[in-house]
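What follows is a set of notes on a single structure, which appears directly below.
Heads up, one of the protein chains got dropped from this complex, but the rest are sitting where they should.
Moving on to chain A:
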C-alpha cells in the first residue's frame, strides 16, 4: 500500500519539479531536515550543552555560525541537535492519533447505526473540548514532560482524524467492490483493514502530512509554555522560550533561529501536504 503510494509520488516527482517549483523546493527542504535529524549530531561542531561563559549572547562568527545563547551554547549545534527531538515528537503523536482516529472512523463507518452515533457523540465531545485545555489537564494529572505532551496531543488529535476517516470510509464502503468481497466470504476485519483502508491511504496521507505540521507547532507551543521538552533539551520550542530573555537586550538570534526553523518546516509540510492530497485525491 505504502509502496504504491510512494511509488506514484516518486514517479510524479519529475513532473512536479518542472511544473511546481514550490512543491519541489519544499520537498527538498524537508529531505534536508530529515537528513539533519539523522546525521545532525555527527556534523554539529559543539555538544548542545557545552556552556561557555566567555561567549554569552555571542553574535554570528566563524566559531559560532549562528551565534550563542544566554549560556554561551552554540546555536547552530543546538539547532542541528534539536531537529531530531522536534520531529520525532510530532511523528509519534501523529502515529498514535492515526491509530486511534482511523480505528474509530473505520468502525463507525463500517457499523453505522447506533455504533456510529455513539462514536460520533464521543468524538464530538472530544472535539468540542478545547484542545490545549485538555492537554494541560492531562499534563496536570500525569506530570509534565515530552512524552506526556505527545500522548495528550495524540488524544486531542484523534477525533479530527476519526471524523475525516469516517467521511472517506463512508464513500469507500459504498463502492460495490466491498460487496464483492463480502460475497466472496471475507471477514469484516479483513475487508476493512486489508482491502478498504489501503484504498483510503492516498486521501488520508495528504491530510496526515498537513496535520504533522500542526502537531509540530502544537508540541513546540507546549514546550515553549514549559509543559513539553525540559532543559537542557534543545527542542526548538524550548529554545525559543529560553532565548526570549535576549530580546530585551537586543539579541534576537536565540529566538529567531529556532522560531524560523519551526516556521519553515511547518510551511514546507503544509505545501507538500496540500499538493499531495490534490494529486493523490485526483488519482483515486
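Criterion: contacts are C-beta pairs under 8 Å (C-beta built on N, C-alpha and C of every residue); 3 or more make two chains touch, one makes a residue touch a chain; residues count from 1.
As a working rule, contacts and distances are computed from a predicted model.
Enquirer: Considering the UniProt annotation of the chain absent from this complex, which name among "Nitrite reductase (NAD(P)H) large subunit", "Acyl-CoA dehydrogenase", "ATP-binding cassette domain-containing protein" or "ArsA/GET3 Anion-transporting ATPase-like domain-containing protein" applies?
Expert: Its record in UniProt gives the absent chain the protein name "ATP-binding cassette domain-containing protein".
Enquirer: Of A:22, A:63, A:118 or A:180, which residue touches the hidden chain?
Expert: Answer from the full complex: A:180 touches the omitted chain.
Enquirer: Which candidate, A:112, A:130 or A:198, sits in contact with the chain we can't see?
Expert: Considering all chains, including the one not shown, the answer is A:198.
Enquirer: Need a quick check: the contact residues on chain A for the chain that isn't drawn.
Expert: Chain A touches the chain not shown through residues 1, 4, 175-177, 179-187, 190, 195, 198-199, 284.
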